[in-house]
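These notes are about the structure you will find just below.
Shown here: the complex without one of its protein chains, the others still in place.
By letter and in written order, the chains are A, B and C; residue numbering begins at 1 in each of them.
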């Protein structure tokens, strides 16, 4: 049994971490922080937990770290690295869900997030926790950087093909779609209900912050420098993310080969599922779960393949993968606390 | 460990029962029936379960009952009683989620559902499983009739006040609102997406089939013959139900008294929660859970109280309560398999 | 041809007024004000108008009033009365969509809205513009106070019965439901998409600000002091409002009589429609239009009737009725600019 603290529990990824930890057999919640709402009962901030006896929200410096084994940091980028640095020697493990330790290149971090990285040493030692591709580094890891939701969806869809050298070096196009919870619990004009319901739109075209992370993953994990064209869209739904990936195969590869590679690569992965031929995955079928469902299709343009991957942005795209990662740092079964079935309808 | 079969697993209440049983530590799914889709893999019918190794859908007469301890019958009314009668002596316990055994008066059943009741003997012996008010009858029960979703929401909201004699004999008005899953997985013209999204409407005015059941509950459990005016509305959401109950207090009762009565009545109930004063419950905060959240308010009309109860129609309003009931038939903790936190956002 | 200015054009009722005036054959938009966004092109604030050549948003004191005949004031209460007072002698007609001139009793205004009314003289001369009940006062009116959305829905549903003396003096219960646009374009935490979609809840129980206005309407227009129990609910949809009204008939009245009274009362009204027997009105069928659709039903409780009225909160509940009122002040056909059919699906 390990004791967990959640930093930034007032946001959606924090709340999702709370939800999952409540169902985890070997984790106990001992602290929840939320700067602007410190002092409030957590059930006031998230009434879905009001029936439970959970710790009140506190400030970070009010936490008694002696009783904490693992920290799940659900803070905004920038704030996260500072908080983590301040407690790094007080806890055994830190799982960071922010962007702060995702990019291994601190200069790229600065260029992408508009602020210098203050903790390059820690950055050097972190594990990038795209779980299915980090199983060797995770056991015993001290600091795990969990991938962004779009990189998770995209990299799971692309890496097996990249690693097997099946794609040409033509740019890969990722047309992504996300539910609104991906934007967090921000009170911003563009996020109010009447501005978002019953409509859709692209955003962050050619400049989304998750792009460098996707390319880093393809290069560092996959071993191929590929340019990615990435366009996210915001859909009128709560949870769910689709990465529709348009790829060009090498001349000696076929879509059947590609499918075989993916089937083999994910055969033993409890959370990644390759659909039967001609079955298209739907976000609603993995709602509130840590599963990814992936369809692999021959494009009608000869030599091209379309890979469609769906995840829940808050779960596999964030807090679920965080727990999956933590499980592996401890040498536990990675499915602990994550086996509840998706909620449908 | 008990073995469970689900009759009518192709409908939404069947699928919700599957989901909950998968998380139940003492139940194992051994059979799933679905007449029109018999032979299909369950994961084709509900892709949210496609990653699991579940029994295929079969016809009822194909089930090997020798390995079944409990049946959850999720069939339409009419079909349910016949199926149940045909297997009654083959299994230990039957939990019926249909309307067939809810009304203790077979003539009222016929008047309400338009067909004679064929199994009056079984009806006489059934337990009406509004769990919080059936704890004495449930242990050892052979056949449990689970209440309808509207009766569950309404009776939980009204019975403590009725039992305590706090309401006058003026008619009680229940204005109810339901998400669309309450209509089931029916392919009917009125249920298609574009006919239901971004709009709302009442239906079944003065004649909804759940009405006699609500009045039966008030009389049989509460001991008071009260007339109920019941008007359901269909809302553009998946899950969730609100019963907004307008009541008149007796002259010697106050809303503070009423609140005290409810607090005391549900104090030890793990799934029924009385909100703090001035807090209004929201359906989204109990989504996909077995919880009920209830607010008790003084109306501005002197002497009147408003009780607002929210549940998830598929869970506490159907399959969750069914499991809760089964737990009690076995003498188990009633929360087994039902403690996953609500999904929000 | 009259020239119109809209005050507060950055809000939803302002934008709806713009939309309707654009389709009005005798109105021309000459000024749009929006304090915090003054200077911006209107198409940036509302991209649905970006293809049109509309006036930029300005501050109120930048408007050249010499070219303005009519002002539609779509400001928050408090701000509205001050703005109106400042321009009252510069324009021919003022149509106020705020709450500031709705309540004829300035003390009740203060009690309800928490601030003194600063312009009691103007209040005394205003016309309360529930159009179907104000046709005699509207022609030539200088200042028209448009009813709130809930009062519009409720009063249209109740007044014919009240005026005909068909209800007992028992309290009337109005259970109301509204789409989210009723809350305006406010950037508040409770209004963001993920907090509101796929769920519903009541609010403002026993204390909503529209309550005194409803009772004022019943008394001043209907001639009967009736207490009203009013409970609004917020639904996950953009537009649309339902008032479900639970009434008790006088002993010598029947629901058939009631229906006859309503049919006769609204026979010549172009925007109020009594449904055929057993037809339940739906909000989606009057979407984006000035129509009200009303169903009248016998409750199963003898002597009680249920009246269900649906409107679009932004149109008949706000800017549509405002234009209808202005049409009548000018002696025009009241349907001018309002005859576009509802948008469905």
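Please note the rule applied: contacts are C-beta pairs under 8 Å (C-beta built on N, C-alpha and C of every residue); 3 or more make two chains touch, one makes a residue touch a chain.
Quick caveat, the model's predicted, so the values are computed rather than measured.
Here the missing chain is touched by one residue of C:22, C:38 or C:79, and it is C:22.
Within the whole complex, the absent chain has one touching residue among C:177, C:239 or C:304, and that is C:239.
Checked against the hidden chain, the listed residues A:23, A:236 or A:270 yield one contact partner: A:236. Although one chain is not drawn, its touching partners on chain A can still be listed: residues 171, 173, 175, 177, 179, 194-195, 197-203, 205-207, 211, 227-229, 231, 233, 235-240, 242, 244, 246, 280-285, 287, 295, 297-301, 304, 306, 308, 310, 345. Although one chain is not drawn, its touching partners on chain C can still be listed: residues 12, 15, 18-19, 22-23, 46-52, 181, 185, 197-198, 238-239, 273, 279, 281-282, 284-289, 291, 293, 314, 339-345. Across the interface with the omitted chain, chain B contributes residues 12, 180-181, 185-189, 191-198, 236-238.
One rule holds in what follows: only the chains that are shown with their structure count from here on.
With centres set at the average Cα position, the gap from chain B to chain C is 39 Å.
Mean C-alpha position of chain A lies 36 Å from that of chain B.
Multi-chain contact residues of chain A (touching two or more other chains): 12, 181, 197-198, 238.
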